[in-house]
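Yeah, one chain of the complex is gone here, protein chain that is, but the others are all in their spots.
Showing subunit A:
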Amino acid sequence: MSDQQLRVSKIEDGTVIDHITGGQALNVLTILEITGRAGVPVSVVMHVPSDHLSTKDIVKIEGRELSEAEVDVLSLIAPSATINIIRDYEVVDKRRVTRPDRVIGVLHCPNPNCISTKDEPVESNFEVLDDAVRCAYCDTIVRDDIAALIDDA
């Protein structure tokens, strides 16, 4: 039995997100609005040595299959992630994340003078650039530490 199998046991139904950039697993949970309060078993493994990445994180969510939109948003902080949909202990679908054109209602704008950060009836709206995101309201570009802009669930 490998080291990795020891850390996380197989799940019956749900989603395994593998090859998450090391240290980003908790941000992945935030993006997916998984707070740990829903009573769904969630396993998180962080900083496992990896062939592709220097270290990687793995998240296993039981009883929940992630939507395409949820998966796409992950690409902003975990561009190498792979998604395995599990049914009856078998991987029935395996895919990579793709970068969406736009993310809505997920990040908050870091510009304190941006109208989207005020008490107005709008969701945050970011255009996804090659290596950054850009606020659709104030045009602010964020290149580093996008994870810090994730709204708390």
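FYI, a contact is a pair of C-beta atoms (placed from the backbone, for glycine too) under 8 Å apart; a residue touches a chain by one contact, two chains touch by 3 or more; residues count from 1.
Rule of thumb we're sticking to: contacts and distances are computed from a predicted model.
Taken from the listed names "Aspartate carbamoyltransferase", "5-oxoprolinase/urea amidolyase family protein", "Electron transfer flavoprotein, subunit alpha" or "ABC transporter substrate-binding protein", the protein name that UniProt assigns to the chain not shown is "Aspartate carbamoyltransferase". Only one of the listed residues, A:D88, A:D101, A:E120 or A:D145, touches the absent chain: A:E120. Mapped onto subunit A, contacts with the missing chain fall at residues 111, 113-116, 118-122, 134-141.
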